[in-house]
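For this view, one protein chain was removed and the others were kept in their places.
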Amino acid sequence: MRKQWLVLGAIAAIAVSACGGGSTGTPKPAVPTAVGDGEGALNLVAWSGYVVGGTGGEHVTGYDWVTPFEQASGCKVTVKVGLDSANMVQLMKTGEYDGVSASGDATLRLIAGGDVSPVNLDLIPNYKDVFAGLKNQSYNTVDGLSYGVPHGRGANVLMYNPAIVTTPPDSWSTVFAADSPYAGKVTAYNYAIYVADAALYLMATKPDLGIKNPYALDEKQLAAAVDLLKQQKALVSKYWGTPQEEIDGFANGDMAIGTAWQYQANTINASGGNVKVEVTKPKEGATGWSDTWMVSSKAKHPNCMYKWMDYIISPKANADVTVYFGEAPVSDAACAEAEKQSAGHCALFHANDEAYFKDVWYWNTPSVTCLDGRTDVKCTDFDAWTKAWTDVTGS
Amino acid sequence: MQLGRGTRIALRLASGAILAFIYIPIAIIVLYSFNSSRVATWPISGLTLDWYRQAFADVGIRNALSASVAAAIGATIIALVLGTLIALAVQRYRFFGRETISFLVILPIALPGIVTGIALSTAFRSIGTELGLLTIIVGHATFCIVTIYNNVIARLRRTSASFEEASADLGADTFRTFRRITMPAIRTSLVAGALLAFALSFDEIIVTNFTAGASIQTLPIWIFSNYSRPNQLPLVNVAAVLVLLLSIIPVYLATRITHGEGATRG
Partner (left out) sequence: MTIHDTSLGPLPAPPASPARRLAVALHRHPGVRLGGLLAAPLGWMVVAYLGSLILFFITSFWTVDSFSGNLVTQPSLENYAEIFTTEVYRTIALRTVGMAALVTVTTIALAFPIAFYMAKMASDRTRGTLVVSILLPLWSGYLVKVYAWRLILSADGVLNGVLEPFGIRGPGFGEVAVWLVETYLWLPYMIIPLYAGLERVPGSLIEASSDLGARTWPTFRRVIVPLVLPAIIAGSIFTFSLTLGDYITPTLVSNTRFMGNVIYDFLGVAGNQPLAAAYAMVPIVIMIVYLLVARRLGAFEAL
């Protein structure tokens, strides 16, 4: 038995020393200067609905924008659908995937952790046509280096069932105020980034808290957001973590109003059930997201990834995916293609309406260095937000 | 056996109610595999066989199913070998640390799946193994060993060692004794344990999530990923129904084999 302890001790010692090198700083990954031939395969991590068709994409009857890519590049695509941003960060850390469609609450973590490489935008011909409002965003451009190409954008809208919510809502107070008439039918996003939505509401209702950016919260502001969220919990019938949960919730009468992605609204209205929903962007503004395709620093198929990044923002492909998912396309050319598939698509999603996105705060990664530029206080990072969210839901 | 008539009736009713409790959700699963809408609402909007048609053509389900079967078979075989070895050692020999072994064997299944999953995936990655079917099998085998071990050891307890000694006295060597004497005695307990090990591996999701990696999907993982793609939900129900139907025969056969000996466990 003693020998076994020795063996165990030896293994542990080796393991500890092997893992000890993890904090020696993150090397800057290399940037390619040319895109060579495809390596024959491409393993992606993506949100559900982004990579549909082909050999290994999601299967949806009637939709396929991956096969043309596979035929042109020779790269066979597989996709691992991420459950949420954290799941995607975790998957990318394994080094088994070539690229990811990361939201802003994942991008900065991936960059800081050395899991993704900067992108040489000169190698992506379609990038020049992307709307200016999507370029050089703080969540995917660090120290002047760009880390990916934008996929599309959308706001976290307020979705409601007009049969129950008879007055069209224009404020988030319907889901936050203690005296909301829809108590017991409210829903919210079951994820730490939702703290920003509470902060956004506080920006409008409690301006003396001094919140300038819902992702830059110091301890006091975070505490206020937590109080608001705990108050909201009494109104919530069920949080939603995946689109399916929200779709089920509205279709089965558990939820009547709450934050949502357009995707859920489209799916509910297309499903032919009794429940129909509508969406709106309230007067306080909204949080939102714009996803970035990023290359893994350990990518085994970097050429295929570059080809994919160029392809997915090309007009036809981008129109395909944004019409299907329900988000704004990235360029005028993509908009033109989208109009052919779904008239009014670009207007519906305010694709080139920069004014609409003025009060949309894209998901970003909260960090200790305040994102609003304050240097006199330390802000709370995503770790703190996760603990705050546990506090709200677990108490 | 004496039991009041009231008690007998109460027991019959209770058993019926509990069986109904167990099968109502199953009935819902079956019903909604025919759902004509992509979203499941009550009452059901309409019936269709489309999903069954799609399931037979779907590559994803087929791959996931074969991966799950392969993983379960692999895990069961390893568990059979390792579990029997440990059980024989513990039951037929005396040595230091004997008590700890039953404890150690049950640990993987008693600890939360997330702990086992993280521990195993860290172990695999630190020795540089790529996650895939092999790591799934190894992961499953770790917590399946206990089902074989417990069944075999319970049976060995009831089987006297004197048969094995007699066999050795008559000139049979170790392997022959095992083949001719020990194996037949524990065979049905192996079948019962294997059945449970197979079921455990087949339905496992939490540990598998951590040990599967990018390239492979077992059926539970396929189901899990489909719940975040709201476009083919009834397909998941179809998969569940098909698995249920496919497993009726093996489960029935296995219980008949073990019941021949008068007990289903050990």
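Order of writing sets the labels: A and B. Residues in every chain begin at 1.
The definition used in the following text is that a contact is a pair of C-beta atoms (placed from the backbone, for glycine too) under 8 Å apart; a residue touches a chain by one contact, two chains touch by 3 or more.
From a predicted model like this one, the values you see are computed outputs, not experimental measurements.
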| item | value |
| --- | --- |
| Residue among A:156, A:174, A:287 or A:367 touching the omitted chain | A:367 |
| Which of A:189, A:306 or A:382 contacts the chain that the document leaves out | A:382 |
| Residues from chain B at the interface with the omitted partner, ascending | 1-4, 7-8, 10-12, 14-15, 18-19, 21-26, 28-29, 32, 40-43, 81-83, 85-86, 88-89, 93, 95, 101-116, 118-120, 122-123, 126, 138, 142, 145-146, 150, 154, 157, 168, 171, 173-176, 195, 199, 202-203, 205-206, 219-220, 223-224, 227, 236-237, 239-240, 243-244, 247-248, 251-252, 255-256, 259, 263-266 |
| Hidden partner interface residues of chain A, rising order | 4, 7-8, 11-12, 15-16, 19-20, 22-23, 26, 84, 86-87, 89-90, 93, 109, 112-114, 190-192, 233, 236-239, 241, 245, 248-249, 252-254, 367-368, 381-383, 386-387, 389-391, 393-395 |
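One rule holds for everything that comes next: only the chains that are shown with their structure count from here on.
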| item | value |
| --- | --- |
| Separation of mean Cα positions, chain B and chain A [Å, integer] | 37 |
| Residues of chain A that touch chain B when the two form their complex | 1, 15, 18-19, 43, 48-49, 58-61, 78, 80-81, 83, 91, 94, 96-97, 242-244, 247-248, 251-252, 267-268, 271-275 |
| Complex contact set, residues of chain B against chain A | 37-42, 45, 54, 58-60, 96-97, 125-126, 130-131, 213-215, 225, 227-233 |
